[in-house]
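Dumping the structure here so I can ask a few things about it.
As you look at this complex, bear in mind that one protein chain is not there, while each of the others sits in place.
Moving on, here comes subunit A:
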Amino acid sequence: MKQKSHIKGWLYVLPALVILAIFTLYPIYKSVVMAFYTDYDFFNDIVYAYGFDNFIYLWEDPLFHRALRNTFIYVLGVVPVSIILSLAIAMALNTKINFKPLFRMIYFIPFVTSVVAVSIVWRWIFHGDYGLMNYFLGLVGIDPIRWLTDPNWNMPALIILSIWKGLGYNIIIFLAGLQMVNTQYYHAAQIDGANTWQRFLNVTLPQLAPMTFFISIISIINAFKVFDEVYALFNDRPGVANSALTVVYYMYNKFYGEWDFGVASAAALVLFIIIFIFTMIQMYIGSKRVTY
């Protein structure tokens, strides 16, 4: 009887497993193996030599270093600001304000809109001569910034777009978290004489810890994988003079442009390891700090 239910269970998950194996596990396996192909006939799938050449190439390629640096800058620029901002907005939306659903919708729209469509709008917002961004900066006396053609401003432009884009999702998660916090805690804290800041620090934050944990893991993984935003914002270019070249963009160029499949796969593997390490660190911190 027990054996039978086992088989039945496997049958239930079989369709999902098959799809997962074909479209996720096999490609992962293949790209890991491909990273070690040093002499490879792509079209006939014949490997003449294996080795670490692709990794040595990455180690020495200044362009890959640049891609790594840019990706780290991007992650650092996007994730913390995005989390803090979305928490602040979620808390504002959680108070008794009018038109709450309307605001919630406004913040969520960017998340459900296609990146390409959004980026076209942002290309216009960032336009040096008649963009909205420079118009508002002009109102407070700041000189126009060449967001899209000045290499120094490409990355900030990309970060602004990405923060705005990711806000809605984080807000919804935080909002759900905030609504689950038992109001008793706040009352108790108030009786103890805690002010607003103390209540935030000692009630809200600890209660939201699982949400923050979840959001920070998801955000960091997503940020490391950034590609669409770059591709669309700079019109099929990694920014001016590679100023917004990210690791995934580097992979894309190596694979589709240069047919350098081994190097592209090696870069993917490196990125995977980096993300893996960061996630492990977060899990470790999470297991210590998320007490709720």
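Basically, contacts are C-beta pairs under 8 Å (C-beta built on N, C-alpha and C of every residue); 3 or more make two chains touch, one makes a residue touch a chain; residues count from 1.
What we mean here is this: contacts and distances are computed from a predicted model.
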Protein name, per the UniProt record, of whichever chain is missing from view ("Ger(X)C family spore germination protein", "Multiple sugar transport system substrate-binding protein", "Thiol reductant ABC exporter subunit CydD" or "RNA polymerase sigma factor SigS"): "Multiple sugar transport system substrate-binding protein"
Hidden-chain contact residue, picked from the options A:Trp59, A:Tyr135 or A:Tyr256: A:Tyr256
Which residue of A:Thr71, A:Ser119, A:Ser162 or A:Asn242 touches the chain not shown here: A:Asn242
Contact set of subunit A toward the excluded chain (per top definition): 41-43, 123, 127-129, 146, 148-151, 235-236, 240-242, 253, 256-259
